[in-house]
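Every protein chain but one is kept in place in this view of the complex.
Order of writing sets the labels: A, B and C. Residues in every chain begin at 1.
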Amino acid sequence: MSGSTFGRWFAVTNFGESHGPAIGCVIDGCPPGMALSEADIQPDLDRRKPGTSRHVTQRQEGDRVEILSGVYEGQTTGTPIALLIRNEDQRSKDYGNLLDTFRPGHADYSYWRKYGLRDPRGGGRSSARLTAPMVAAGAVAKKWLQQQYGTTVRGCMVQLGEIEIPIEDWAQTAHNPFFAATQRGLPELEAYMDALRKSGDSVGAKLRVEAQGVPPGWGAPLFDKLDAQIAYAMMGINAVKGVEIGDGFGVVAQRGSLHGDELHPDGFASNHAGGVLGGISSGQDLVVSIAIKPTSSIRLEKASINRAGEPTTVVTHGRHDPCVGIRATPIAEAMLALVLMDAALEQRAQGADVCLPISPVPASRP
Amino acid sequence: MSGSTFGRWFAVTNFGESHGPAIGCVIDGCPPGMALSEADIQPDLDRRKPGTSRHVTQRQEGDRVEILSGVYEGQTTGTPIALLIRNEDQRSKDYGNLLDTFRPGHADYSYWRKYGLRDPRGGGRSSARLTAPMVAAGAVAKKWLQQQYGTTVRGCMVQLGEIEIPIEDWAQTAHNPFFAATQRGLPELEAYMDALRKSGDSVGAKLRVEAQGVPPGWGAPLFDKLDAQIAYAMMGINAVKGVEIGDGFGVVAQRGSLHGDELHPDGFASNHAGGVLGGISSGQDLVVSIAIKPTSSIRLEKASINRAGEPTTVVTHGRHDPCVGIRATPIAEAMLALVLMDAALEQRAQGADVCLPISPVPASRP
Amino acid sequence: MSGSTFGRWFAVTNFGESHGPAIGCVIDGCPPGMALSEADIQPDLDRRKPGTSRHVTQRQEGDRVEILSGVYEGQTTGTPIALLIRNEDQRSKDYGNLLDTFRPGHADYSYWRKYGLRDPRGGGRSSARLTAPMVAAGAVAKKWLQQQYGTTVRGCMVQLGEIEIPIEDWAQTAHNPFFAATQRGLPELEAYMDALRKSGDSVGAKLRVEAQGVPPGWGAPLFDKLDAQIAYAMMGINAVKGVEIGDGFGVVAQRGSLHGDELHPDGFASNHAGGVLGGISSGQDLVVSIAIKPTSSIRLEKASINRAGEPTTVVTHGRHDPCVGIRATPIAEAMLALVLMDAALEQRAQGADVCLPISPVPASRP
Partner (left out) sequence: MSGSTFGRWFAVTNFGESHGPAIGCVIDGCPPGMALSEADIQPDLDRRKPGTSRHVTQRQEGDRVEILSGVYEGQTTGTPIALLIRNEDQRSKDYGNLLDTFRPGHADYSYWRKYGLRDPRGGGRSSARLTAPMVAAGAVAKKWLQQQYGTTVRGCMVQLGEIEIPIEDWAQTAHNPFFAATQRGLPELEAYMDALRKSGDSVGAKLRVEAQGVPPGWGAPLFDKLDAQIAYAMMGINAVKGVEIGDGFGVVAQRGSLHGDELHPDGFASNHAGGVLGGISSGQDLVVSIAIKPTSSIRLEKASINRAGEPTTVVTHGRHDPCVGIRATPIAEAMLALVLMDAALEQRAQGADVCLPISPVPASRP
């Protein structure tokens, strides 16, 4: 197995290339009896899909998902759910001049060293397009988590290049192309992106993803710590270079007297931990931050070599996101949902009691 | 499986509790024919073990490892290598007053919610003591990687609380208790720790771990990206709250024109990527940073609740590390080695060519 | 994961239902650089597909396979190969009267107890139609094994009901609907099947599957013994109730003085072991036998109950194979190929030497 399956219990196997006939995934382990149709999945795909604003790639993809199996008369059957998305807008000619050259920052060189050949069309397997099936699978997980436990997942952008974006109103994330949780400063973001696009360059971003209503007890002590699985999921998203749980790198200069979240009869007094203690959920909100690198495809010239090892230069003229972080919020949400789904099933099998909760204890205090 | 096995090909199954009879691991998948004895493993265990300076816990553990299987006449046989470390200094009475209380920042509450019961002696399974078997397994991986590919792993502390520690001379990490890669500023670190210990508080730290001589082609495209596996491994270490690859969170404000590492006939011109492109090693040095939270066990009083949900307070008087980051360097090195070992075996099975390297291309330029 | 993925390194994830929109699989772990097109896969699918003789179900399915990913310009890329087969002839009305009733010998009752609901159309997930994707995946494995190691797989029917069928000429399996390795006795088999079909009843069968040119060293000592994996693969085929390796149940009354295959400088003197010693291939031919039960869908009335637990009777009028064993030969071949493919990759990663064979030793003597 070359690592194309995510999750142990709710196992999602991803397939496809950017410019092949189709992309998709197979979900093995979805419990039976949940109502499910394409309409549950499409909205999250639409949040991620290209071409929805001038700040993202203009590639036109309907990203229409088709459920091929695992659903009978509108209900999950407990058997694998195959989800198919046909590729539509495959303008491979955009990449024609890059067949022989290793684009800086891209996977061209490393893939070639691993496999001895590569599918150069749109990055092939390394394209962020492959996150679409995960967004689809994540939508299934989100629905189940919401129905079974009232657990919800949400995400927003908290920094675009040098501009920090405050979290003021989560509802706003649906009303601007940046997934900013605020109404303020949007014109500044628009202008920033317009200037960037004009410059031919790209920029990084920082996202926040959270889960609320996570029951205590999800995760496992050693390697499958809930936060370790989140780190694995997030770092597996294209272009992510850093992951933080709770206070993240802020803990380096903290004192233990500050960091340890006190417990009171009505809940935790703070959430420096970010919702995980010893790798297992505490019932506090899960808080995750990720750093996304600037898009490697830019219109500015960079030095490189070709397969013969000879020097050359690269300029990318195809349709690209000048900030891949802009469309990454639904992806990060989906990956968090997938981690939680897996942990929920693990707990059902191996936790203290699958039916009755342990005597009530405080969960979280805002 | 409750997540106690690390790795797919070089699979290390960890067992034990802080104050049980023994801790250890079973390595399944070590290739045959490598010379191996306890002497290959003990040095790394000694680098991690408690009681080696006044800045770490004074618990006395010999941490003597015994090879129980998988080695015949000094050579690995290809069958599981079981490693056993008996616990010696189990002063469980230190924890007697904490049996019923959830210590802030510790796994007490979350374990109790997951399992309905917990081993309170020294944190039981959540103790950082369980990293010792991973250091042992990592030593086996280090030896194999060095022999087969010349790949080496090293780590150091780059920040202790507010104090940044420059990387000036890697050889120095062996000559001070902080794993600082410098001769300068050590008295300042000593004084800082003495004051901290006296205050009864604890502090966080930031570590750097690197691998050199990593062949290009290790890792996999989607979920088992090399960096995703590193993130999983690092976040699974006790107290880690953040992981960065290459420039990490520094990428947020970067431009693509800066970030993408240019290739020249004699190597890469820079290493913003930290050695991974598209989840697959590029031949550049692997560069990883991690944030370690301040120890949760402190001598200062914190509010908490007991199992009945009643308010109480907690003060910890046992033997603890005031900065768990100090002993974490060999742990992080071991986890990085384990990730690389797994990726190396995956590449042997599924890479382009298991015998002959692809025609020479540049690897790295300092 | 609910067990829809077969194999560890060459991992095939199967999806679909008998009467859903499509069936298929995703192969993760196929090495790069092998020429592959639908034309490599279709012939084995055609050997298995329904409607090819009067002795099998008359359901009409083209079973046309489409490669959705993992192949670029006719070569495998090392990334997942998704294979899609659209269902065409879904006459679900055939099953209309069985929605509420548990058919004896079928999975109706057990599925209902597991999932609380089931897809009744053609048996849903329990249909033998789900073996088609495995035949497709097996064709990929067969090609790779043949190219890399000269390893070949073949199968035939050795017993149909009471009639034993001798193995006289393997080439004949392609020229009769029974996959009989003989030219003799075919009219008797035809007459037997005609009478059986007329009677409305069904019958069992016994198949032989073999692999030739298996290098010594494939398999692993404990649980992943090559024969254990074969047993898992074969017993996972619909309707299989027994698996034998080599002399199988014949060993019960054997003496050790007979059973142990002697080695001579020019090879083994016999093959009672069936090609496996201690779970690892010996270089002898792999010899496997399986027992296939009579089809459960018959036109004769049987007693049963409905979901309310009330007594009822069942008669099946749909299109069914009166002997499912007839079409099972390509399925068993495919599953054997998949086991070998997985073992080959494991050996590449973890065997003694991935490049050079150990000094020549005898393999097998006819």
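The rule is simple: a residue touches a chain if its C-beta (ideal position, glycine included) is under 8 Å from a C-beta of that chain, and two chains touch if they have at least 3 such contacts.
Remember, it's a predicted structure, so these values are computed and weren't measured experimentally.
K.L.:
Touch partners of the unshown chain, restricted to the chains that are shown, please.
P.N.:
Looking at the entire complex, the absent chain's contacts are A, B, C.
K.L.:
Of the residues A:3, A:29 or A:283, which one touches the chain left out of the display?
P.N.:
The one listed residue touching the chain not shown is A:29.
K.L.:
Of the residues C:84, C:203 or C:328, I need the one that contacts the missing chain.
P.N.:
Per the contact definition at the top, the residue touching the missing chain is C:203.
K.L.:
Among C:83, C:245 or C:286, which one is in touch with the chain left out?
P.N.:
Once the missing chain is taken into account, the touching residue is C:245.
K.L.:
Determine which one of B:16, B:246 or B:274 touches the chain that has been left out.
P.N.:
In the full complex, the listed residue that touches the missing chain is B:16.
K.L.:
With the missing chain put back, which residues of subunit C would touch it? List them for me.
P.N.:
With respect to the unshown chain, the touching residues of subunit C are 1-6, 8, 14, 102-117, 123, 125-126, 130, 159, 161-162, 201-206, 215-225, 227-236, 238, 241-265, 269, 273-274, 276-283, 291-298, 300, 302-305, 309-311, 346-347, 350-353, 358, 360-362.
K.L.:
Touching the absent chain: which residues on subunit B qualify?
P.N.:
The missing chain touches subunit B at positions 1-5, 7-9, 11, 13-17, 20-24, 26, 28-29, 32-33, 66, 68-70, 72, 75, 77-82, 84, 114-119, 121, 124-125.
K.L.:
Spell out, residue by residue, where the missing chain touches subunit A.
P.N.:
Spelled out for subunit A, the touching residues are 8-9, 29, 31-33, 78-79, 221, 345-346, 348-352, 354-355.
Rule of thumb we're sticking to: only the chains that are shown with their structure count from here on.
K.L.:
Which rotation angle, from 0 to 180°, best lines up the CA atoms of subunit B with subunit C, given as a multiple of 5?
P.N.:
180
K.L.:
Which chain, with its centre taken as the mean C-alpha position, is closest to the global C-alpha centre?
P.N.:
That would be A.
K.L.:
Using C-alpha centroids, which chain lies at the maximum separation from subunit C?
P.N.:
If we average the C-alpha coordinates per chain, B ends up farthest from subunit C.
K.L.:
Just the number, please: Cα centre separation of subunit A and subunit C in whole Å.
P.N.:
Whole-Å distance between the two chain centres: 38.
K.L.:
Determine the centre-to-centre distance between subunit B and subunit C, using the mean Cα coordinates as centres, and give it in whole Å.
P.N.:
So the centroids are 45 Å from each other.
K.L.:
Between subunit A and subunit B, what distance separates the C-alpha centroids? Give it in angstrom.
P.N.:
26
K.L.:
Can you list the residues of subunit A that touch 2 or more other chains?
P.N.:
Those would be 1-5, 8, 14, 114-117, 125.
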